[in-house]
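Apart from one protein chain that is not included, each protein chain of the complex appears where it belongs.
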Amino acid sequence: MEKWDGSEGTSAFHVPEWMQIQFADQKQEFNKRPTKIGRRSLSRSISQSSTDSYSSAASYTDSSDDETSPRDKQQKNSKGSSDFCVKNIKQAEFGRREIEIAEQEMPALMALRKRAQGEKPLAGAKIVGCTHITAQTAVLMETLGALGAQCRWAACNIYSTLNEVAAALAESGFPVFAWKGESEDDFWWCIDRCVNVEGWQPNMILDDGGDLTHWIYKKYPNMFKKIKGIVEESVTGVHRLYQLSKAGKLCVPAMNVNDSVTKQKFDNLYCCRESILDGLKRTTDMMFGGKQVVVCGYGEVGKGCCAALKAMGSIVYVTEIDPICALQACMDGFRLVKLNEVIRQVDIVITCTGNKNVVTREHLDRMKNSCIVCNMGHSNTEIDVASLRTPELTWERVRSQVDHVIWPDGKRIVLLAEGRLLNLSCSTVPTFVLSITATTQALALIELYNAPEGRYKQDVYLLPKKMDEYVASLHLPTFDAHLTELTDEQAKYLGLNKNGPFKPNYYRY
Amino acid sequence: MEKWDGSEGTSAFHVPEWMQIQFADQKQEFNKRPTKIGRRSLSRSISQSSTDSYSSAASYTDSSDDETSPRDKQQKNSKGSSDFCVKNIKQAEFGRREIEIAEQEMPALMALRKRAQGEKPLAGAKIVGCTHITAQTAVLMETLGALGAQCRWAACNIYSTLNEVAAALAESGFPVFAWKGESEDDFWWCIDRCVNVEGWQPNMILDDGGDLTHWIYKKYPNMFKKIKGIVEESVTGVHRLYQLSKAGKLCVPAMNVNDSVTKQKFDNLYCCRESILDGLKRTTDMMFGGKQVVVCGYGEVGKGCCAALKAMGSIVYVTEIDPICALQACMDGFRLVKLNEVIRQVDIVITCTGNKNVVTREHLDRMKNSCIVCNMGHSNTEIDVASLRTPELTWERVRSQVDHVIWPDGKRIVLLAEGRLLNLSCSTVPTFVLSITATTQALALIELYNAPEGRYKQDVYLLPKKMDEYVASLHLPTFDAHLTELTDEQAKYLGLNKNGPFKPNYYRY
Amino acid sequence: MEKWDGSEGTSAFHVPEWMQIQFADQKQEFNKRPTKIGRRSLSRSISQSSTDSYSSAASYTDSSDDETSPRDKQQKNSKGSSDFCVKNIKQAEFGRREIEIAEQEMPALMALRKRAQGEKPLAGAKIVGCTHITAQTAVLMETLGALGAQCRWAACNIYSTLNEVAAALAESGFPVFAWKGESEDDFWWCIDRCVNVEGWQPNMILDDGGDLTHWIYKKYPNMFKKIKGIVEESVTGVHRLYQLSKAGKLCVPAMNVNDSVTKQKFDNLYCCRESILDGLKRTTDMMFGGKQVVVCGYGEVGKGCCAALKAMGSIVYVTEIDPICALQACMDGFRLVKLNEVIRQVDIVITCTGNKNVVTREHLDRMKNSCIVCNMGHSNTEIDVASLRTPELTWERVRSQVDHVIWPDGKRIVLLAEGRLLNLSCSTVPTFVLSITATTQALALIELYNAPEGRYKQDVYLLPKKMDEYVASLHLPTFDAHLTELTDEQAKYLGLNKNGPFKPNYYRY
Partner (left out) sequence: MEKWDGSEGTSAFHVPEWMQIQFADQKQEFNKRPTKIGRRSLSRSISQSSTDSYSSAASYTDSSDDETSPRDKQQKNSKGSSDFCVKNIKQAEFGRREIEIAEQEMPALMALRKRAQGEKPLAGAKIVGCTHITAQTAVLMETLGALGAQCRWAACNIYSTLNEVAAALAESGFPVFAWKGESEDDFWWCIDRCVNVEGWQPNMILDDGGDLTHWIYKKYPNMFKKIKGIVEESVTGVHRLYQLSKAGKLCVPAMNVNDSVTKQKFDNLYCCRESILDGLKRTTDMMFGGKQVVVCGYGEVGKGCCAALKAMGSIVYVTEIDPICALQACMDGFRLVKLNEVIRQVDIVITCTGNKNVVTREHLDRMKNSCIVCNMGHSNTEIDVASLRTPELTWERVRSQVDHVIWPDGKRIVLLAEGRLLNLSCSTVPTFVLSITATTQALALIELYNAPEGRYKQDVYLLPKKMDEYVASLHLPTFDAHLTELTDEQAKYLGLNKNGPFKPNYYRY
């Protein structure tokens, strides 16, 4: 599939009617979307009260909940089904309102539902999923249902389930097995309940982190005979799949949706351009103007952080290991330095590397008083936080997500989110970004499920460019953006199909 | 004083030794500032919990407080004085820590203390003050004390007093009359207790809003015989002074510090460039990229908002009544429109005008679904919020400071802070900005108190440029910024004193 | 006139019908402007061929001209008048086409002609002028004529006259005394021919540099009895007037139009933001991305240069003597340094100070190989070019306006325009900027001529804000910019006249 030449991809790739990019009438349709039900920011008001806004950890109606494990409860939805396990089926109504609000903010999935509903491209699909269970996921699941799929779902994180949303899905007939605060045993039990069902066998996997895939590999390897493909969303899960592939153990096609163009740009460049400012402001109330900042790493995340801080009047230095990204930093107006060269003078240190121990104890020792240190990259290893947990240093929690680490001479550095991701811990992920991810997942499932024999082998694939473009096109109406259509003459001149794909696979955007 | 020619100002204006701008050694000195005591963000953690972060309304140790009015309490500080009235003198220790933290973030005032302490330029000054009572104000008051002044103080706002800080000041011997939650009667009683003292008569006024000045005019007009001048901080208070002046009733010189260069730029341009983003994010979690925004008014505030949103990828339109500002908007890359022309298409409407009814009900009726409306200008009259309080519209509070106003057809607009100032209600004012204001106030007091007979008449004056420059110079070390000094030859060539002022009064920066 | 309060200015200042800002119909009118005659860029094609594009020194049809001094020639225009002295009256037709082209690019003056033509606000005015004589000046002169004035004109620069334009003006009946390449004796002779006329005595002066004013002071001091005012355009001329004023020798009101808001912003900030890039590219073809640049001075010119270079990916350092401008540089994201700190590492040095010897021989000695040095400030003294004219250094002219100065060790620095103004020598001044200047001059003449007795004394005044705003409003149609008009209610709330002025005089924009 990964051919250099877009036009070849085109000929091998049937584009169904519903998937054609619309050039003219998007705007009108978009303006007609119903506006009666939703309360726009409610889902956010939930997330705001949590410390981790992405996973929306705090469920607001839980306070009076009993302590009984959901596994020990007998629950039925209004249609009499008990094929689910959630915290409290009675919370369904509240969860439904949350889902309705999310629908308003995910016009792309709603448009997909509408366009593909006649054709039902997922008719016959039996999808087992393991993702965060939020209102946005619910919109995805119900879209998959509307396109013909049967779904069973577990949570990919023991804290992130919104119980009300899970209840609403269960009430609507989706077999959901998830609640906030699962034990590890619960976690695997839920996954098992999704796949180990009499009379139902999944033929598609939608995974986020690879745990579901891992479970099936370990417990039910024969199941892969009927599975048409895996769609994986996370960096970690994708990494596992490539390892399987290299080891020759990947026995079905897998789609790496993490590296699709739109997802990458939105999750990284565009989202971080805003969340770096938001995260710093919410935690420290600092003024950006005139501050000296060093950003470690000039990938998409680093580019976003640098652009935002420069625009706000900060003086930004960059460190890089890759000479190409380094040259980009130069051309974009940032001094490329080694961390040592500026560590004594900067007011803020931001890591965006995907690497470990980028900021070491030695660096931390040399920072000036009041220096702010935070991580926008990955996990919690970019800053060597462990090295700060020594007796001679005093930690003082001054605010949620903000610690002062105090040296014997009184110097203190301001550590945000204990070195975990600032953008997840101290900022929010806009629904628009989640919409792009969910739409990408839906299209990847459709593609793998409908691909003719032989298009995909037992390997890891990027989302076909055509699909990537389609995801983008579904989000243009939000901006009242009007795409230009090629004339026949122009399409011929360029050797392109008028509906795309428009670029060779190596195109970098 | 308001001469066209800076050089003339120079000769008429004695610059004391301590006030000379330092060109070489600031950096070293600054780096030596003590770092042991403070906990940097604690004052912020107070302010964050309040709905109005500027006035830091919520006092965190109040929960267990009794309900007795402070006026009915008998309190003494540790030195036996009872010449004060605060909520609870026992909170002094906590308040002291807050003040120590603020000292770290206000290096300019601390430098002023140090430089002028020998000369004591306020020796003999008896200052009565009426401002917000916060940790930053405390640093100002204690600076005035260190420079030789005696002070008595009341609050300019019935909600904004931090009781712990007031207690700490009282404990240190400052006669402070203020607490959070005063009645209107309390408010005037406190002011009266400041001025109506046996054996003590103020000779300087520091006012914020004009209420103190008004009270003295009304009750103790004779007091003005001994008063050397008024320093006024707020737009409203300045307006009142100009009205007095026009009416020929101003009987002492007054200094309008609100319009000093540094204060204007920081309170408006630089502060709003950041707070518009912060305010919108904290309330709505929206993504800025690709959004269409109309900013009403292209003064300093509007310029800051436009620059920030443009930098974040929004498409910004501007409305203006003043052709000069309008032409600036054009040259800065913004389409200049009437509000009507874009009201149907924009995602956000921001008012920054100082005017009233800029956004009318008619405009609100025509906005599209989910349009966000907020005010960065002044008071709460820029948006005609009153027009929305009609039976056919439903209000829904979805989050603190966020209301959805719902039309009969289901359209909703998102109104922030009920049309009050977004930057005060939903964002924070960085201490750096407060530091500039407080330093300006201190220098204005010094100038008026020390001015030779005849320099100031019974009129309203802007801060002498030399002073404005001095405020700026005291804040440069924060940025490790190194000023260049004129050579003798250059100073002669330019006809300037090497210590400034460097510009004619009409210079616009 | 210089009052703090705009509203007072309003009441004292009658705004004639034709001068009212138009809010609604400007656009339509503008679109109707005739388009048949002009060839848009022709005047530029003249200026491009010259080395000094502002003064358009090279006159393109001169090559075959005889060498006879115009003073020795007998010339008559087609109406038989010989009250002029130009190079060659036969060039009139070509000059007329140039003027027609310029008219298209100066819509503000053309609009002024149209609006004020009925009222003829300059009826009876006898204006003697001394400015550069270009097509743009011709549009100004003919506008003054259309408004009722009689004019006599000389050149303020011995090189800058466009002979064809002078001829066209002479042919139209304007007594013009100017040609390209005057001797100094010619220069004063021409001025004298303008003022020393039988039966005609000027009552208004329009000067650019103060030479005309100086001549009248020296030769015909009695003439001032009938003169209503002087309008002066240049920094130098304004400086002279302030000196006269201080010395008590200014015997008529003078208007400093150099410091009007629109002129300052366009001549400095907006024009230099573009011309710094243009000047550097045309001379060196350098790439801006990644280059390290130091800009000396952060006034309007420095601000423009810094903004442009930062936007193009350069890393910019700033030096300043004024702490306020220095703090602005910090907040705008530039490191504030002393020149010494960065002189060894920068690729480009730009002076924008108005000062002398800002870049000394010592600095030049320490620059790295290939460093580019140029001046955007004033005159040719900001860089100590004289210090480079020593035997040990070799000068090599590598291109027009570009010298390499070579040190004994082979290091070379690239000196542009021999330290004279880069923007005048190596770039062009857009007609739009000249239009703003000319409109400002016209309005200043109208104001001084029509001012009631006593409004102006024997002092130097800034252009009334109302006039400044009017100049801006006349240029808005170029951008299809739509101004908003105050409602009656709003005007009352703000205490403003609906037609302006909209700001107090101390407003900084």
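As written, the chain order gives the labels A, B and C, with residue 1 at the start of each chain.
In the analysis below, a residue touches a chain if its C-beta (ideal position, glycine included) is under 8 Å from a C-beta of that chain, and two chains touch if they have at least 3 such contacts.
In this text the structure is predicted, and so the values were computed from the model without any measurement.
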item: Interface partners of the hidden chain - shown chains only, full complex considered; value: A, B, C
item: From C:Phe94, C:Phe224 or C:Phe432, residue that would touch the chain that is not displayed; value: C:Phe432
item: Residue among C:Gly148, C:Gly181, C:Gly289 or C:Gly354 touching the omitted chain; value: C:Gly289
item: Contacting the left-out chain in the complete assembly, out of A:Asn77, A:Gln91, A:Thr262 or A:Thr351; value: A:Thr262
item: Contacting the left-out chain in the complete assembly, out of C:Lys90, C:Arg399, C:Lys457 or C:Lys492; value: C:Arg399
item: Residue among A:Lys218, A:Arg389 or A:Arg508 that touches the chain left out of view; value: A:Arg508
item: Residues of subunit B in contact with the chain not shown; value: 289-290, 310, 312-315, 330-335
item: For subunit A, residues in touch with the removed chain; value: 2, 4-5, 8, 21, 242, 246, 259, 261-262, 264-265, 270, 319-331, 335-339, 341, 354-358, 460, 462, 468-470, 472-473, 475-476, 479, 481-487, 489-490, 493-494, 500, 502-503, 505-506, 508-509
item: Touching residues on subunit C - with respect to the absent chain; value: 31, 34-37, 39-42, 44-45, 47-48, 104, 270-271, 273-274, 277-278, 281-282, 284-290, 292, 307-308, 311-313, 345, 369-370, 396, 398-399, 402, 404, 409-412, 414, 427-428, 430, 432-433, 478-481
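Note that only the chains that are shown with their structure count from here on.
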item: Angle, in degrees to the nearest 5, of the Cα rotation that carries subunit A onto subunit B; value: 180
item: Most centrally placed chain - per-chain CA mean versus overall CA mean; value: B
item: Centroid spacing, where centroids are CA-atom means, of subunit A and subunit B in whole angstrom; value: 42
item: Residues within subunit B bordering two or more other chains; value: 270, 479, 481
